[in-house]
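Encoded as structure tokens, the structure appears first; notes follow it.
The other protein chains are all here in position, but one chain of the complex has been omitted.
Naming follows writing order (A and B), and every chain is counted from residue 1.
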Amino acid sequence: MKEDKRSIWVFGDYRNYFQNRVTLQLLSRATDLAKEIDAEVCAVVFGHEVDEWVGEYIAHGAMRVYVTDHPSLKNYSSDIYVELMTRLVKEYKPEIVLVGATSFGREFAPRVSKILGTGLTADCIGLDINEKELLVQTAPAFGGNLLARIVTPEKRPQIATVRPGVFQEIPHNYEAAGKTVYVALPENLPNDRVRLISSLRQPAREQRIEDAEVVVCGGRGMGSRKKFRNLYELAKILGGEVGATRPVVYSDWAEDEALVGQADKHIKPKVLFSFGISGAIQHTAGITDADFIIAVNKNPHATMMKMADVAIVADAGQVCTALIRELKRRIRT
Amino acid sequence: MCSARLIMPELNRQYHEGVKIEVDFNPCMKHKLVRKTVREFAEAELGPIAHEIDAEARFPLEVIEKMRPLNFFGLQVPRRFGGADIDSISYAITIEEISRVSGAVGLCVTVHNSVGVFPILKFATEEQKQRFIPKLASGEHIGAFCLTEANAGSDASGVETHAVLDGNGYIINGTKIFVTNGGICSIPLIFAIADPGKPSASASVFIVEKHMPGFSVGEIEDLCGMRANPVSSLFLEDCRVPEENLLGKVGDGMKIGFAALDTGRIGIGAQAVGIAQAAFEASVKYSRERQQFSKPISSFQSVQNILADMATQIDASRLLVYRVCALKDSGKPFSKEASMAKLFCSSAASMITGQAVQIHGGYGYSKEYDVERYFRDAKVTEIYEGTSEIQRMVISRNVLAEPM
Partner (left out) sequence: MLKMIVCMKQVPMVTELPWDAKTGTLKRELSEGMMNPACKHALEAALRLKHEHKGHITAITMGPPMAEEILREAIAMGVDRCLMLSDKKMAGADTLVTSYTLARAIEIFCADFDLILCGCHTSDSETAQVGPQLAEELDIPGIAYVEDVQINSRIITIKRLSDNFLETLEMDMPGLITLTTRNYAPRYTPIAGLQDAFDEPNILVVSADDLGLDEAFIGISGSPTMILDVYSPTAQKKNIVMQGTPKKIVEELLERFDDRIGSVIRKDLKVEK
């Protein structure tokens, strides 16, 4: 073992930096956890011309950054990245490895854990250290309706993928000192068995429902297609997006893109209006990250009403119309 | 050495942990899967439109198209004619689950399969089967059974539609009313008499084809329930039907009619169970949610009693239907049991849907909620395929004929 001090590693996932700052959030959480087990926070970066990220990670809490910089690593490749990561872990034996639960992270981490024969917990929304100095990982199940607390008692490292947006990043400090350890690309690397034919960054839509600060969701309780279309006017006034439940889309009241739910889009608006939605788990699993929920339903005991901050017991269609009128009046004045 | 073994499906388990089971009331895996499969389809495809097709009295052809490749129109038709050839309990479950979402579409499917297709399967010549069954089983053609007339319903001998032999065919004249699937059927079975002097003895069934000159469809009836089914009159004006389209022989009409109705009654029983089940589920849900006097109404004994009765009636109904299905599949007579199932299920459904409206109070009486539709749909199950009074007649006739 080269290092005497225990370490907590964070995988540097920078590909989608501007949309997704999960690596910085993990460095922040790792810093807190490190204090409890007296460990060093490290980041791992693979890629080409990645100095920018190395600096960024040190500024956000990494005390040490392992870097493999090579032109052949320009594009993310799970085969090669998995190989590099497992070699590094075998060599430096970190206590904990945290990976952002991005699409890449959730493909990459399982394979690393498999090769290392250790435990992995998926999409965690909580990380703590218990009295046995084990990493207690809180992971959602059944669309977030259940939470499980999971540990890896014996095998090391303890690996978790962590949902973006759960932890707050610490403000950057470009004065922070951190070591950079350059690891050369091994010569005997196997070939990447998956060939990249093309990779196009999706043009950022003007506003995606996943990023919208205001979302107006509607369900069958809106009563009819015609009334449902009023939600679009409301969303326009509020500068938000319209979301819908499956039955609504099946009835052709809204387009597929509007689907919000467990198997569909997950939203995290600051304000969510929920009109005529009873709150089946398939839908509510997609709105667990909404900050403030205003629900309108004739049934005061609908699951959705229990999840809401403001529960309005009334006809969804009528409240929608009244709200449009009142907002217009207020915004004009 | 590998001991991995192939397993037979868990069907009709005769033994359970060494004990012989005479009657197994647990649904087998197959029947559970049939229920899940049909429910998934019905909820996804019919659920969103069930309310609207009732309100607009519109037959959902687009859903019928989706049902065709799934064998919904050849449920018990043998494989060689393109059917699914399923057992009768699976058949009943299928009808129950469609009817749970839309009574009117359930009606279309059960009438087609039972009284529309079954008589041809049972009484037709091989040549006739080859001609008609494949297209019926695929749902390309929709079947119907036409007995009822202005002056004939419960009393089949009052039928006035008559067929006159003319060379190698028959000239048929008459008007059939309240024909389920009337507006969409392409191969209706027409019940007619050949000799007005001997109506019962000369009753015959003809396979009429929609394109035959002299055949026409009347306006869609404006009914209380089952509004999405195109129930209509059918007119036969000097309609020439070739001899090859006579089902069985002249005079077989009553025999065919009774056989068709016995089978049809199983479907109507299953349909009534489905409608009652929907009303029951809605009532349980609503009574848990609706608060009065600061409590959910499900906490009141008066409501609890209704729910208990509903659950019991539905359970009993379902068992009666499955019992007659098992009898039918074992080749035993089932006429009395079919009438019992139909009588009990339809009257239970009528009562349960009425109670569901009551539990829903004012909302239950509103078209906004589905229970009033269940209420309207359920009523007719006491009327068609033999009224409750006719069922009692069949049952009592059987009971009195049994040796002491």
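One rule holds in what follows: a contact is a pair of C-beta atoms (placed from the backbone, for glycine too) under 8 Å apart; a residue touches a chain by one contact, two chains touch by 3 or more.
The structure presented is a predicted model; accordingly, all values stated were derived computationally and were not measured.
Only one of A:D79, A:E169 or A:E233 touches the chain withheld from this view, namely A:D79. Screening B:G47, B:P60 or B:G83 for touch with the missing chain picks out B:G83. Within the entire complex, the positions of chain A that touch the omitted partner chain are 15-16, 19-20, 78-79, 82, 102-104, 106-107, 109-111, 113-115, 117-123, 136, 139-155, 193-202, 213-214, 238-240, 262-263, 270-271, 280-282, 292, 294, 300, 303, 305-315, 318-319, 321-323, 325-327, 330-331, 333.
Not every partner is drawn; the one left out touches chain B at residues 2-11, 29-30, 32-34, 36-38, 40-41, 66, 69-72, 75, 79, 83-87, 90, 94.
Basically, only the chains that are shown with their structure count from here on.
Between chain A and chain B the centroid-to-centroid distance comes to 51 Å (mean Cα coordinates, whole Å).
Residues 44, 47-49, 288-291, 296, 368 of chain B are the ones that touch chain A when the two sit in their complex. For chain A in complex with chain B, the residues that touch the partner chain are 220, 223, 247, 250-251, 299-302.
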